[in-house]
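One structure is given below, encoded as C-alpha cells.
With one protein chain held back, the other chains of the complex are shown just where they sit.
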Amino acid sequence: MIFQQENSFEVKGKIEKSLVAILPIGAVEAHGPHLPLGTDNFLAERLAERVAEKTGAYVLPTLPYGQVWSLKNFPGSINISNESLISFIYDMGVSLYEQGFRVFAIINGHLGNAVAMKEAARKLYAQYPDFKILYLFYPGVKKVTEEVREAKSVHSTYFHACEIETSYMLYLAEEYVDMSKALPEDPQIPMSADVTPTPWEAFTSTAVLGNATLATKEKGEKIIEIAIENMIKLIEGAKRGFKKAE
Amino acid sequence: MIFQQENSFEVKGKIEKSLVAILPIGAVEAHGPHLPLGTDNFLAERLAERVAEKTGAYVLPTLPYGQVWSLKNFPGSINISNESLISFIYDMGVSLYEQGFRVFAIINGHLGNAVAMKEAARKLYAQYPDFKILYLFYPGVKKVTEEVREAKSVHSTYFHACEIETSYMLYLAEEYVDMSKALPEDPQIPMSADVTPTPWEAFTSTAVLGNATLATKEKGEKIIEIAIENMIKLIEGAKRGFKKAE
Amino acid sequence: MIFQQENSFEVKGKIEKSLVAILPIGAVEAHGPHLPLGTDNFLAERLAERVAEKTGAYVLPTLPYGQVWSLKNFPGSINISNESLISFIYDMGVSLYEQGFRVFAIINGHLGNAVAMKEAARKLYAQYPDFKILYLFYPGVKKVTEEVREAKSVHSTYFHACEIETSYMLYLAEEYVDMSKALPEDPQIPMSADVTPTPWEAFTSTAVLGNATLATKEKGEKIIEIAIENMIKLIEGAKRGFKKAE
Amino acid sequence: MIFQQENSFEVKGKIEKSLVAILPIGAVEAHGPHLPLGTDNFLAERLAERVAEKTGAYVLPTLPYGQVWSLKNFPGSINISNESLISFIYDMGVSLYEQGFRVFAIINGHLGNAVAMKEAARKLYAQYPDFKILYLFYPGVKKVTEEVREAKSVHSTYFHACEIETSYMLYLAEEYVDMSKALPEDPQIPMSADVTPTPWEAFTSTAVLGNATLATKEKGEKIIEIAIENMIKLIEGAKRGFKKAE
Amino acid sequence: MIFQQENSFEVKGKIEKSLVAILPIGAVEAHGPHLPLGTDNFLAERLAERVAEKTGAYVLPTLPYGQVWSLKNFPGSINISNESLISFIYDMGVSLYEQGFRVFAIINGHLGNAVAMKEAARKLYAQYPDFKILYLFYPGVKKVTEEVREAKSVHSTYFHACEIETSYMLYLAEEYVDMSKALPEDPQIPMSADVTPTPWEAFTSTAVLGNATLATKEKGEKIIEIAIENMIKLIEGAKRGFKKAE
Partner (left out) sequence: MIFQQENSFEVKGKIEKSLVAILPIGAVEAHGPHLPLGTDNFLAERLAERVAEKTGAYVLPTLPYGQVWSLKNFPGSINISNESLISFIYDMGVSLYEQGFRVFAIINGHLGNAVAMKEAARKLYAQYPDFKILYLFYPGVKKVTEEVREAKSVHSTYFHACEIETSYMLYLAEEYVDMSKALPEDPQIPMSADVTPTPWEAFTSTAVLGNATLATKEKGEKIIEIAIENMIKLIEGAKRGFKKAE
C-alpha cells in the first residue's frame, strides 16, 4: 500500500476501502556523530510501514523536512518555519479529503513538528468536521520509556540522539547507526531554556542530549512496539466512525 | 553523497567542498494506468542521483509533493498551492545558504512546479545575491525530443504520461512502468485551455496526453542523457564563480 | 463601450447584455531607445479597443503596471510583485462577477504578467465556477510570427522591443515609435538565463532583444490581425455558454 | 513629462533632475446619472497634469481602481480591498525610490483610497526615511468650499457626486458631465452610518449625496485652483530637502 | 455586568438577554507630563462602565494596546500595527457572534485605532450581516466641543493631551491627572503633516497638542455626557433590530 506506486485507474476504489492515509514526517537535523541527519525521517518511515501493514492504510511519500529551530545552527540542519509547514500540511489535507480519505494519520519522527501538525489539523478539522487528522509522536510510551531507560532523562520533554532515540534507530534502522561513535553526554539544560528562546548550542556542542552509548536494540523494541500498538489502536478508532456510517 | 545519511560532525567540511545541494522535487499525480502516481518523484530522484555523481553535489531528500492544479480532480493527485510551495522552498534555501551551500539546484520532475520554483528562487536571490538557485526541468532537450518523437506533440508546452514521459520512465525507472496498460491517446486540447482555467478532465479522462504505446527505453535514453549533460554543465557553471573566488 | 464613461443608472442593463469585461494590462518598463516605457500599455489598450468593438465587450480602464522583475533595474521600470498583482486582479474579478459580468478577458501586453493573471484566474474560477476568466497574450500567433520574422528569434519564449514587438507598435501605436533610434541588437542569452534568476542586464544593456530595425507596420499587421481574430473567437466561445443558458 | 512616453535611454537623467513622480489614483464607482463611473479617475488625471506642469514632475499612468466599499453594491462599481491597494502602492514606491525619485506624490480623486495611501506611505517611509510620500486629496480647500457651497453639506467628511464634486468635474472634465440628469438629492445620513458598517444603499438609491443641480464650473474653479496651489506648495516643500542636499 | 466576572454556567442565558458586548479599547501612549501613558485606556474603561449601566451591556476586559504610529518614538508608547489590531478584533468578533452577542460596541479612547476598528468591523459585517459592530469615538460631540473649548483647536481632527482630553480625564479619571504639570502648548502643525508620514516629534516635544492648563472637570462633563448619551442611543438603535425579530 505504497501510495505513489499505485496508478490513477485503480487507486480510487482502493482509497474508498482503505480510508486512511499515513504521512511520515521527519526532519533533516543534526543528531550527533553516530546518527545520520535523516534520523527522524528514517524512524517515521519505518514506523509508517509497520502501522500501515496492520491498518490497511496507504503510506504517502515522506515529508522529509521539519521545523528544527533549536538545532538550526548545527551543521546539516534544514529548518522549515511553522508557517510554511502548516500551509503545506493543510494543502495536503484538503487534497486527501477530496480524494476520499477520511483519516489522515501523520506519523512524526521529530518533536519540533508538533506545533505545525496540530495547527494544520485544527484548520482542516474546522473545514471538514468529518475528517480525522491524527498527529502521532510515539503515543503512550511514557511508562515503558521510564522502565527501560538507564540514564536519567536530561529534560522533561525533549529527547534527542540519546539512549532512547538511538535505541529506536537500532531497532528500526540499524544500518544507519554507528555505535562506535556514540557519545555518553550529560548536558546541563538550564531552567531558562524552557522559558526563553534558546538555540541548543547554548548547552550542547554535540546535539546529543543523553548517554547514547546505553542504547540497545532491545530497549528500542520495547518502546517502539508499544508506540506502534497505540498508533494502530488510534487509527482503528478513527476509522470506526466512518465504517459504522456505511 | 546522500545528505540525510551524513552525520553532523563530518558534514560541515564536506559542504564547504561540495557547495552544491540538489533537491529532487516531483509530485503525486495521476499518470494514466501504466505509470504510478509518483512518476515525477521517481524521475526527479533518478536524475538527481546521476547528476550528483558527476558534480560532487549532495542529494537532499526528495520533496515529493507539487502543484498539480490541472489534474487535482483525478484519482490520487495531491495538490500543493503555489504559495505553500514557494515558502517551503524559500525556507529550505535560507537554511542551505546558512549551512554553506552556494548552489541550490532543484531538479524538477513536474512542470507544474515551475512557477513556484522560479518565484522562490527570485526571493532567495534578492536576499543572497551570491547564492545560485537553479530550477531544472529537462533543460535543453527541445531539439532531441523533436528528433526522437514519433507521434505529434499534443501541446506546445505540456507533455504528460505520453510517448516522451513514458520513455523517460522506461529509461530511468522501468520497474514502475506497466507497458501492457499503455494507452494510445490523442486528446484534442482546445486553444481555450491555454487562456482560461481548464482542469484537464475537460479534454482527457485518462490523463495520458499522447500515444504512450510508442514509448521506448532508447528514446528515453537519448533525451535524458542530454538533459543530464546540460544539468551538469549548468551546475558546474554555477559553481565556477565560487571556486574562482577561493 | 468605454466602461468608465458609462453612468451607474444605465450600466446595469448594459452589463447584462454585454457579459464581457476587457481589462487591458501592461507595464511601465524599459523598451530601448525607440519605444516608450508604456509600450505594453499602449499595445494592450489598442488591442482591447479593437476586440471590444467586435465582441460588444466593455473596455475597463487599463491597469498600467505589471511584474517586470527581469528589467526592474533598467531606467524607468516600475515593478509590481506577483503577490500584489494577483490580489489586485482577484479583487477586480470579484467585483466584476458581482456586477453581472460573466467573462473577464484580460488583454495583456506584457509577458511578465502571465503568472499573476493565471494564478488570479484560478482563484476566481475556484470561487465562481461559472465565471470565465481569459488571460490573453497574442494568442495563436506562433506560426504567423515565424513566417514574418526575418531575424532569428533570440529566445524561445521572450521577445522584447525587437523586430516583432516594434512591428506591433508600428501597426497599433505608430505615434510612439522613433524608428531612427531602433537598434539591430543580437544579444547572446546564455542557457543559464532560463534556469536561474537572471536580471537582463546580464546579457543586454539596451533591453532590445533582437533587430528592431527590421520592424515594419506590415509585419505588425499580419500578426496582430491574427491575434485579434483569435481573441474574438475565444471571447465569443466563452460567452456562448452563458447565452445558451438564458 | 508623461512618464510612459519617455524612453529608457533618456529617462534616467531626467528623473534625477525632476525627483518627483505623481501618481493619479481614482476609482471606478457609481456617481449618479450625470457623472461617469470614472469621475474620480478623470479628476485625478486632470489635477495631476496641472500640478506636474508647475513642478517639473513626471505624471505616471493613472491607477484607475480604488477602494469603494461603501458603494460597491451600486451598478458599475469595482472594489479593491485595502490590503491589495496597500501592497500595490507599496511596490510602486519601492521601484520609484530605486529609480531615483525622492518625492512620490499621489494625487487622489477618491476619498475611499485615503486609508490605503496613508498605510502604504508609512510602510515606505519606514523603509526609506529620505523618501517623501505625499497623499493628496484636495488639500486645504475646507474654507473655500464652505464659501462657495450653496447647499448644506450632507455629511461632515463625505461628498459625492454632489454640488461640489460635480463642480470639480465641470471645471476639469466638463465633457463627461450631463447636467440635464443632475439630481437635487438631500439624503438623510443617520448618525449610525459613521459608527457601523453602512453600505450607502441604506440611505441613497442614487449615490448622489447632495444637490448636484447647484454645481457650476465657477465653483469648481475656485476650489480646484486652491487645491492645485496647495499641492504645488506641498510638492515644492518636499523637494526642497533634496535639492539642498545636492 | 463585568463579563470576566461571570461564570460559564450562567452567562449563556444572560448573553441572550443582553445581546450587547462592549469592548473598551485604548492605547499605551505618551500624553505629556500631566497625564499617564494609559490615558486612553482609563477613558475607554470609564465610558464603557457608564454606557453599559444604561444599556444592559456586558463590559469585556479592556484591550489596552492600540495603533500609536504618530507618537511611537515618544517615551512609553507601545505601538500595535493596523494588521495585528484588525485580526485581533476580528477574532474577538467571531467569538462574540458565536457566543450569541448581536451588538459588538467598541468604545475607543484613541483616535489612532479608528482605521483598524472600521476595517475589522467591515470584515465581520461581510461574514455576519446580522451582526452590528459599532466603533465609537466620542460620537456627536463636535458642536458641544466647539462651545466649551477656550483655546483654538490646533488641528481639525487630532486632539491630544490638550484642553479637551485633559478635561475628559478630569471628569472621568481625575485621580490620574496632575494638573500642576499641565502645559500651555500651542504647536504649529504644518499642512504637510496631513499629507505625508509625519511622526509627531516633527512639531512637538511634549506630545501635548494644545493648552492643557485650560482643562476643567466641567468642560469634560459637558462633552462626555453628550458622548455617553449618543453612545447609548446608538447601541439601543442597534439592539432594536434584534429585539423586534424575537
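Note that the chains take the letters A, B, C, D and E in the order they are written out, and that residue 1 is the start of every chain.
The definition used in the following text is that contacts are C-beta pairs under 8 Å (C-beta built on N, C-alpha and C of every residue); 3 or more make two chains touch, one makes a residue touch a chain.
The shown structure was predicted, so the numbers you read here are calculated from the model rather than taken from an experiment.
Colleague: Where the complex has a chain not shown, which of E:158, E:176, E:203 or E:242 is the residue touching it?
Modeller: E:176
Colleague: If I consider the whole complex, including the chain that's not displayed, which of E:64, E:139, E:187 or E:210 touches that chain?
Modeller: E:64
Colleague: Can you work out which residue in E:72, E:155, E:217 or E:233 touches the chain that's missing from view?
Modeller: Candidates E:72, E:155, E:217 or E:233; residue touching the omitted chain: E:72.
Colleague: Mind pulling the chain A residues that touch the left-out chain?
Modeller: Within chain A, the residues that touch the unshown chain are 69, 82, 115, 118-119, 121-122, 125, 132-136, 139-140, 142, 156, 191-192, 194-197, 230, 233-234, 237-238.
Colleague: On chain E, what residues meet the omitted chain?
Modeller: Spelled out for chain E, the touching residues are 3-12, 15, 28, 30-38, 41-42, 60-65, 72-81, 83-85, 87-88, 90-92, 94-96, 98-99, 176, 178, 181, 207.
The definition used in the following text is that only the chains that are shown with their structure count from here on.
Colleague: Just knock out chain C conceptually, keep positions unchanged, and give the connected chain sets.
Modeller: Groups left after taking chain C out of consideration (others unmoved): A, B | D, E.
Colleague: Using the touch definition from the top, list the chains contacting both chain A and chain B.
Modeller: For chain A paired with chain B, there are no chains in contact with each.
Colleague: Let me have the rounded angstrom distance from the C-alpha centre of chain C over to the C-alpha centre of chain E, please.
Modeller: Chain centres of chain C and chain E, defined by C-alpha means, are spaced 49 Å apart.
Colleague: Select the category (line, ring, star, complete, other) that matches the graph of chains linked by touching.
Modeller: line
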